[in-house]
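Complex shown without one protein chain; remaining protein chains in place.
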Amino acid sequence: MNFTHSEDRQMLADTFGRHLDQQYTIDVRHRISGSPEGWSRERWLGMADLGIIGALFDERSGGYGGSGFDLAVVFEQLGRSLVVEPFLGSLMAGQALAKAGCRSDLLAQLIAGETALAFASEEPQSRYDLASLTTQAQPAQAQHDHGTWTLSGRKSVIPQLEAASHAVVSARLGKDSAGLFLVELGKPGAVVSGYKMVDGGRGGDLTLDRASATLLTDNALPLLEEITAAGIVALSWEAVGVMDVLKKSTLDYLRTRKQFGIPIGKFQALQHRIVNVAIEIEQARSAAINAAAALAGPRAARERAVSAAKYTVGRAGTIAAEESIQMHGGIGMSWELPLSHYAKRALMIGHQLGDEDHHLSRFISLAVTG
Amino acid sequence: MNFTHSEDRQMLADTFGRHLDQQYTIDVRHRISGSPEGWSRERWLGMADLGIIGALFDERSGGYGGSGFDLAVVFEQLGRSLVVEPFLGSLMAGQALAKAGCRSDLLAQLIAGETALAFASEEPQSRYDLASLTTQAQPAQAQHDHGTWTLSGRKSVIPQLEAASHAVVSARLGKDSAGLFLVELGKPGAVVSGYKMVDGGRGGDLTLDRASATLLTDNALPLLEEITAAGIVALSWEAVGVMDVLKKSTLDYLRTRKQFGIPIGKFQALQHRIVNVAIEIEQARSAAINAAAALAGPRAARERAVSAAKYTVGRAGTIAAEESIQMHGGIGMSWELPLSHYAKRALMIGHQLGDEDHHLSRFISLAVTG
Amino acid sequence: MDLTFTPAEEAFRAEVRAFLEQNLPSMLAEKIRTAQRLSKSDHEQWHAILNQRGWLAVHWPVEHGGTGWSIEQSYIFEDELSRAHAPGVVAFGPSMLGPVLIKYGSEAQKRYWLPRILDGSDWWCQGYSEPGAGSDLASLKTSAVRDGDHYIVNGQKTWTTLGQHANMIFCLVRTSSEGRKQEGISFLLIDMKTPGIEVRPIILLDGEHEVNEIFFTNVKVPVENLVGTENKGWTYAKYLLTYERTGIAGVSRSIAALKELRRIAQAQLRNGKPLTEDPLFAARMARVDIDLRNMVTTNLRVLLASGDGAAPLEMGAMLKIRGTEIRQEITRLARIALGPQAQPFCTPEGITAQYLNYRKLSIFGGSNEVQREIISKSLLEM
Partner (left out) sequence: MDLTFTPAEEAFRAEVRAFLEQNLPSMLAEKIRTAQRLSKSDHEQWHAILNQRGWLAVHWPVEHGGTGWSIEQSYIFEDELSRAHAPGVVAFGPSMLGPVLIKYGSEAQKRYWLPRILDGSDWWCQGYSEPGAGSDLASLKTSAVRDGDHYIVNGQKTWTTLGQHANMIFCLVRTSSEGRKQEGISFLLIDMKTPGIEVRPIILLDGEHEVNEIFFTNVKVPVENLVGTENKGWTYAKYLLTYERTGIAGVSRSIAALKELRRIAQAQLRNGKPLTEDPLFAARMARVDIDLRNMVTTNLRVLLASGDGAAPLEMGAMLKIRGTEIRQEITRLARIALGPQAQPFCTPEGITAQYLNYRKLSIFGGSNEVQREIISKSLLEM
């Protein structure tokens, strides 16, 4: 039993952390986040050059990582610096391609930072339920066009959709089964409408009207679950990175801000509250460790661990965000202070890939069936 | 709109409060509570002489009260002094007799303090569900014995069952309906087994084996609900009385107990926690007011208010009990300090006539259907 | 005890409701219902409508143009406003400065300023908080030095809500550094157009410009703009804290918000059923619903016990804490109800933005921590 990262991973974390500290300061982040594109192709390339995207995929797929703890070290750093670039979608869509054994060319471009991908499982009615699909797949009309399908329907709130060249999309296949498809964005019938997101960067909805698509698998749900598990491991570690900054900023503020002539960190009520926040964060880190360790394991244990983790970071993220703002007082609500942006990210992670209640209920039913 | 008690009720509260302060000190209470009987017939008579039992019933039934706020003033005082005498069962069984228009003789004896009654709705499997009944009623075999039935089954955890001469019992009547019956205890087929209760005094189970019984109503559920509502108003106010003592004792302790050379009430973390307890108690008082006011009103509003109140005092009671003990430290766990007995009563009220979860769920379904 | 309203009070409720049905612009109601921000002219329009009916300054005595209403009437008025999604009154003039002038102002000040609050001639903002003086308000440093017929004001105020719309500001300023810090504070009325005043926006985490920093550099204020006695400003500021408590718990607004929440959750699906039928979400809603029902009564208990609007500080503090906790929980549940749809910045109903914005409720107006201090002092008498 051992709770330290391997030397390689620790080196990656350190290198990436230093890179972000220098290249991705909060001012840079705000500039990128508020730009019309909502991300920076240049930074994306820079991070790819560092090998960060490659760390998300295994050797068979052209990367050199791809395990739970590889995602962990990358996404923890992304959280620490509030990176808005399209990592989550690229991870999930890329792993879908890798696991389906399709389009290794596109995967290679992704790892080189030459493109970015999006992952579109959510629909307006689905509320985190991967199996709730109204987007419908039809075989392409042209008889000779084997393997090509058309998709119609709507996928919603896809992070950094506009940044992606392609999206991996789940859709209903016939009556009772579901498929995963690759859709090239910007082609006829695949209309992207983008918008700003609460936590910075942009998101988008994808309206499909007989959009041309390539089938990756006609048995989507097991793969969807597996990829979502990877996404949750990633988000959990991003949350840990975000929460560590929330804690550190709040501790700094408690040490320096004076009221009634003394640092507010001398007030016992605040002391006990920051301790509670710190305990929540340590428990969240443990949940993220458990989920990362279970990612390659059997389905029942994996799904229980990822639902436990997502529930935990959802809960802890809200506590850390709300308490950090409250202990800062007014200044904690200002756009100017980085804190508020970390708080928003912590909160919004709770809305991605299933919230606290969703995963608590899921944990319960997994315990019953598993 | 007016939140002060009528002059009569305030006078009753004051008189009863003074009586208990003098006659029912904590030492007396412990002696009575720990006695083989677990209650005092003499104190019961004394309180009847003061008119306390009469306050629980309306004039038609030989009393002079019986409204929600009459129960309020009596039970708040009972809570304040941790009285163990059989008020709850007598209230509920007596109101059943009164509402069914039966046995005014027994009611008169009750009001005079010459007897006490028990109310038996709970069964081992029923868990607060008034309609979950396995106790079965059969018409008495003797043809000429109209109105007499026999009951078989088991009623459980009935407060002060041994103190009662009679019990009002709910039982299944045929297949789909339920009746309320009066059973004389100590008669053949009605076997009482008593035991000590966590919060003092005694409780008991009632095993019925073809016990002779008088039918009060063959449409029990509406009446059961109404009587349970009265019981919940009573318990809610008892809880308010108990919690006020918990708060006061804890405040006293915070003022006087010194650690690190200063009164622990100077520690801000404890200050903020006692404030939270105080707010919970004020909200519980409001819930108890709402329930008392709704007791005579239409069913939907009444049931919503009593479920809201019982949920609230259940929640607040646990917080007040646990926090009071914790802020006292070790001494708060000692039998010697009255505090621990108030804490136990606050907790156990949560287990009577439906707990927090039961009433929260009930509140939700009442909102849907109502 | 009696928890019902009298027939006269019910008739009054009907009167208010009828007035709102006829006079509340539906565009304003829709903005409030969907948590959109009101423009300056929205506010001015609404103030004018209320003022025309004589209902702008609810808590002022009749002789100054107020309503002279009972506590029950004020409560009913607020309840109906909330139910109709009417905007609230911007508090600074009618609810904050007005009562101070009425109690402590000179005759000339009352004659001049009070009508201007009612007719909208002045938009007031509040100059209390400073960067170094948040919860410790009395440690404020903005100085006013007497120079002939003027005070010369230097310093900085912050968190000035809607200060960008205001032409006047009432300020707490330091006129003496002797004695306890509370003792050298004065209450000054300042024209925002005076040279030396600069207003800078503070953007909040929801991206909105709601509050401001205000800088004072050698700002000349006529001495007749001093309210009451020099160095007694703390007393007037504290009076405000106890004066107007009807709204502090925000129960009416919470009731309306809970109704909206239920509508939002009803429209969301979870496992194919409305979210309102999901046991965990239904339990969350029921908990805050019950807490709010209790708070309705706690609020009325405090208001009626305190008689003429001056609630004991610690009871008001209790209302502030639990009232804002309830309000924040409702916005939190609305955010949760939206599920993944809570992420876009511009949700149709401004739900996430309002959740973020309402973090202020437990910070501004005396943080909930300060309120806890007030209560514990009173409980512990130490």
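Order of writing sets the chain letters: A, B and C. Residues in each chain are counted from 1.
In the analysis below, a residue touches a chain if its C-beta (ideal position, glycine included) is under 8 Å from a C-beta of that chain, and two chains touch if they have at least 3 such contacts.
Everything quoted here is computed from the prediction, not taken from an experiment.
Peer 1: Going by the touch rule at the top, give the shown chains the omitted chain contacts.
Peer 2: Across the whole assembly, the hidden chain touches A, B, C.
Peer 1: May I ask which residue of A:I289, A:I325 or A:A343 touches the chain that does not appear here?
Peer 2: A:I289
Peer 1: If I consider the whole complex, including the chain that's not displayed, which of A:G189, A:P263 or A:P338 touches that chain?
Peer 2: A:P263
Peer 1: Using the touch definition from the top, which of B:S67, B:S81 or B:Q352 touches the missing chain?
Peer 2: The missing chain is touched by B:Q352.
Peer 1: May I ask you to list the residues on chain B that touch the chain which is not drawn?
Peer 2: 122, 124-125, 127-129, 132, 156-157, 195-199, 203, 258-261, 267, 269-270, 318, 322, 325-326, 329-330, 332-336, 340-341, 343-344, 347-348, 351-352, 355-358, 360-361
Peer 1: State which residues belonging to chain C touch the missing partner chain.
Peer 2: Interface residues of chain C facing the absent chain: 279-280, 283.
Peer 1: Which residues does chain A use to touch the chain missing from this display?
Peer 2: Touching the chain left out of view, chain A contributes residues 1-6, 69, 251, 254-255, 263, 265-266, 268, 271-272, 274-275, 278-279, 282-287, 289-290, 292-293, 305, 308, 311-312, 360-361, 363-364, 367.
By definition in this document, only the chains that are shown with their structure count from here on.
Peer 1: Give, as an integer number of Å, the spacing between the C-alpha centres of chain B and chain A.
Peer 2: Chain centroid spacing, chain A to chain B, equals 53 Å.
Peer 1: Determine the centre-to-centre distance between chain B and chain C, using the mean Cα coordinates as centres, and give it in whole Å.
Peer 2: It comes to 43 Å between the two C-alpha centres.
Peer 1: So which bits of chain B are touching at least two other chains?
Peer 2: Residues 268, 271-272 of chain B each touch two or more of the other chains.
Peer 1: Please list all residues of chain C that touch 2 or more other chains.
Peer 2: 369, 372
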